[in-house]
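So the structure is just underneath, and the comments pick up after that.
Note that one protein chain is taken out, while the other chains of the complex remain in position.
When the chains are written out, they are named A, B and C in that same order, and each has its own residue count from 1.
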Amino acid sequence: MTVLEPLKTLTQRVADGVLLAVPPEYSFVPMTLIRALIQRPVKDLHVLAVPIGGMAIDMLVGAGCVKTLEAAAVSLGEAGPAPRFTAACEEGTIAMRDSTCPAVHTALQAVEKGVPFMPLGGIIGSDVLANRDDWREVDDPLEAGNGPIVLIPAIRPDVAVFHSPVADREGNVWIGRRRELASMAHAASETVVTVERITDDDLMADEATAAGVLPAFYISAIAEVPEGCKPLGLIDHYRADRDAIRAYAEAAATEDGFRSYMQHALGGGAGLAAE
Amino acid sequence: MTVLEPLKTLTQRVADGVLLAVPPEYSFVPMTLIRALIQRPVKDLHVLAVPIGGMAIDMLVGAGCVKTLEAAAVSLGEAGPAPRFTAACEEGTIAMRDSTCPAVHTALQAVEKGVPFMPLGGIIGSDVLANRDDWREVDDPLEAGNGPIVLIPAIRPDVAVFHSPVADREGNVWIGRRRELASMAHAASETVVTVERITDDDLMADEATAAGVLPAFYISAIAEVPEGCKPLGLIDHYRADRDAIRAYAEAAATEDGFRSYMQHALGGGAGLAAE
Amino acid sequence: MTASLDEFLVCVIARLLDDPAVRHVAVGAASPIPGCAALLVREITSSRVRVSIIHGNANNPFTDGGCELFDCAGQGRIDAFFLGGAQIDGGANLNLVGTGAYPNIDKRFPGSFGSTFMYFMVPKMILFRLEHTRRVFVPRVDFVSAPGTSAPDVYRPGGPKVLLTELCLMSFDATTRRFRLETVHPGHSLEEVRDNTGFDFEVPKRVPETPAAEPDRLDILRTKIAGEIAKTYPAFASRVFDTSEA
Partner (left out) sequence: MTASLDEFLVCVIARLLDDPAVRHVAVGAASPIPGCAALLVREITSSRVRVSIIHGNANNPFTDGGCELFDCAGQGRIDAFFLGGAQIDGGANLNLVGTGAYPNIDKRFPGSFGSTFMYFMVPKMILFRLEHTRRVFVPRVDFVSAPGTSAPDVYRPGGPKVLLTELCLMSFDATTRRFRLETVHPGHSLEEVRDNTGFDFEVPKRVPETPAAEPDRLDILRTKIAGEIAKTYPAFASRVFDTSEA
């Protein structure tokens, strides 16, 4: 059964050292949960950006919570480069596994389908491939003249996290057309969700909206966290606070600036892993 | 641009000899279109059931429109075996390619992803595999100790057909949670759709329902055909007419019974291919 | 209360599913008796057991299209599933395609459906075939829709665990590749099972009788489950429970 619980206990479901899947910047990013994880602080995460990262991953990296990071890119969008990610790569303080967007989707879809790998076009001749000892370029295994192709091994996240506008009491969660959240949840061993609100309605009852629902049996636990994406946006609920994102980008340009920003963001508390 | 046109011209988009993808019995089956194709009559079809067939495919087979059929199964559900399919297999009048449900989905998803094949678990040691010279069992191509696996080559339908409750004037089509219709349309070169009605609303405008919409750029043409699934059902619109399906099952038990049923169903007109 | 054969079988299956390892039961096409059993277990476990009925909308939680059931099984999220077969042999091989030398079929059946995949993936695979005759239970199936066992290097987290018929309940041992008679239904005998089974199977010294339907469960079945299953299988519900059709 899906559990409805407070954020505090929900946060405990992301153990130190897990492989954590995080949705892309523009979609359903659980910023309040991320800040709570940093506050704890969570340690030694292996983070998979699905497929790109933004402020959430930059903060986790800056706070020293991340051991390895797999992503097709990390950036703050219109606010520019992700400063702590950039610094961590340049200083070599995280192990970065560069990927490309469809390869992340493919790796999750392999788990979704219960197969150990899936093929993906393109990629051949890139240094992305050259630096991935887990990916494999093979001659057409059908022997049908299709040429070489790259096989992407499955990636099974231990925990997937996201924030949604609404869940019902059965644990069904609205995702709308952000179906990469479905693939992420299908692939992950556990999926932990924060939502704006819990509704007493049955989200599956109406065929008109059921298509946008991730069924409860993929969801481990849900916490009600209003405004849980802020300062990022949540579709149909609130827009991204561009001033706040720019302020973060400026503050996080230096290690000291980041630390004082985070101390303020976490309510002056402790909890930066590097301390 | 997606074209809105009458059923008569829409029918011409299914040329003789094409590889035609047809949705499963319980979902969005374009029965009026199928009857119009039989009336013409369409010839030498290669039919792909996605992944199982029912009355629509039984009628096409009985009317002599089908040269080869790939399906995981064909049946009339609670009304019993599909009589014309059964007879055609036993008499050897169609070339039957037996598949299994997830293999059909996998073959379409390979086209969807632009790759020549996809792996699928299970299957090994079955006579389904033994009788498919296109499928290929290979040793783990990752050489990671995963054991043997079957590779399913991509299948690209020339035309996919289905019936939906509603489309808008841009050509966006509602599919709800029947997402196999999306895979089918993504994989097919052309997708031809009948709908209960055309709406002046923009189906993509509301985020709450957009998740159930197949975007217009996958759709070649749409015809407004009220009650276009009957005697099968259409979700939230009308239930399957079980008496009519049983009457079909009884009539089609013999070749003669099928022919007189179809002559009645097609309005007494001509058009059975075998005539 | 006397249970009909349908109701008796529902209760047998319910006992097989009322097992802590079973968290999610899926029920495929044209399976009203397994469907009833799954819904009954959901009821008596206060929804600890999830039930997914693939056809129709009632109790169908899937929102990702026709592939989702198979994906779920591939992910290990389905703990129990049901398969039948026009022929089943002593190695638990299933034939859902036809008799004769394929592709020159003598008698054609609908086809393999998802069995060729599901039989490998679902840990508790329950074979359910009402008709217990030598026509069904053959020495060797004419066509293997799905094999009962696989070589050790084949990825196979699932496979056949039990076989339930109108006569008896058998278990299947993937190591010995043989069925074992567990219980014989009331009113039937070991000899009757032997006479009607075309393959050899293990018989323990003492073969108990299959327990009767539990009265409390039978009551729940008739009061709460009958209407629920009618949403998916109206003809079945009408025949067995005399529900009026919607």
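Assume a residue touches a chain if its C-beta (ideal position, glycine included) is under 8 Å from a C-beta of that chain, and two chains touch if they have at least 3 such contacts.
On a predicted model such as this, the values are computed, not experimentally measured, just so you know.
Peer 1: Among the chains you can see, which ones touch the chain that has been omitted?
Peer 2: By the stated touch criterion, the chain not on view contacts A, B.
Peer 1: Using the document's definition of touch, tell me which of A:Glu90, A:Glu143, A:Asp200 or A:Asp256 contacts the absent chain.
Peer 2: Answer from the full complex: A:Glu90 touches the omitted chain.
Peer 1: Touch as defined at the start, partner being the missing chain; which of A:Leu10, A:Met31 or A:Ala71 qualifies?
Peer 2: Only one listed residue reaches the unshown chain, and that is A:Ala71.
Peer 1: Of A:Leu120, A:Leu142 or A:Cys229, which one is in contact with the hidden chain?
Peer 2: Missing-chain contact among the listed residues: A:Leu120.
Peer 1: Among A:Val3, A:Val128 or A:Ala253, which residue is in touch with the absent chain?
Peer 2: Residue touching the absent chain, from the options given: A:Val128.
Peer 1: Residues on chain A that touch the omitted chain in the whole complex?
Peer 2: With respect to the unshown chain, the touching residues of chain A are 24, 26-27, 50-52, 71-75, 77-78, 81-82, 85-86, 89-90, 92, 96, 98-103, 105, 109, 120-131, 146-149, 177-183, 235, 242.
Peer 1: Name, in rising order, the residues on chain B that touch the hidden chain in the full complex.
Peer 2: Residues 1, 111-116, 172, 182, 186-187, 204, 207, 210-218 of chain B touch the chain absent from view.
By our rule, only the chains that are shown with their structure count from here on.
Peer 1: Just grab the chain with the largest centre-to-centre distance to chain C, centres being mean Cα coordinates.
Peer 2: A
Peer 1: If you average the CA atoms of chain A and of chain B, how far apart do the two points sit, in angstrom?
Peer 2: About 37 Å separates the centre of chain A from that of chain B.
Peer 1: On a C-alpha centroid basis, what's the spacing between chain A and chain C, in Å?
Peer 2: 40
Peer 1: Multi-chain contacts in chain B: which residues touch at least two other chains?
Peer 2: Within chain B, the residues that touch at least two other chains are 120-121, 146, 149, 177, 179, 235.
Peer 1: Going through chain C residue by residue, note those that touch at least 2 other chains and give them in order.
Peer 2: Only 57, 62-64, 70, 74, 121, 155 qualify.
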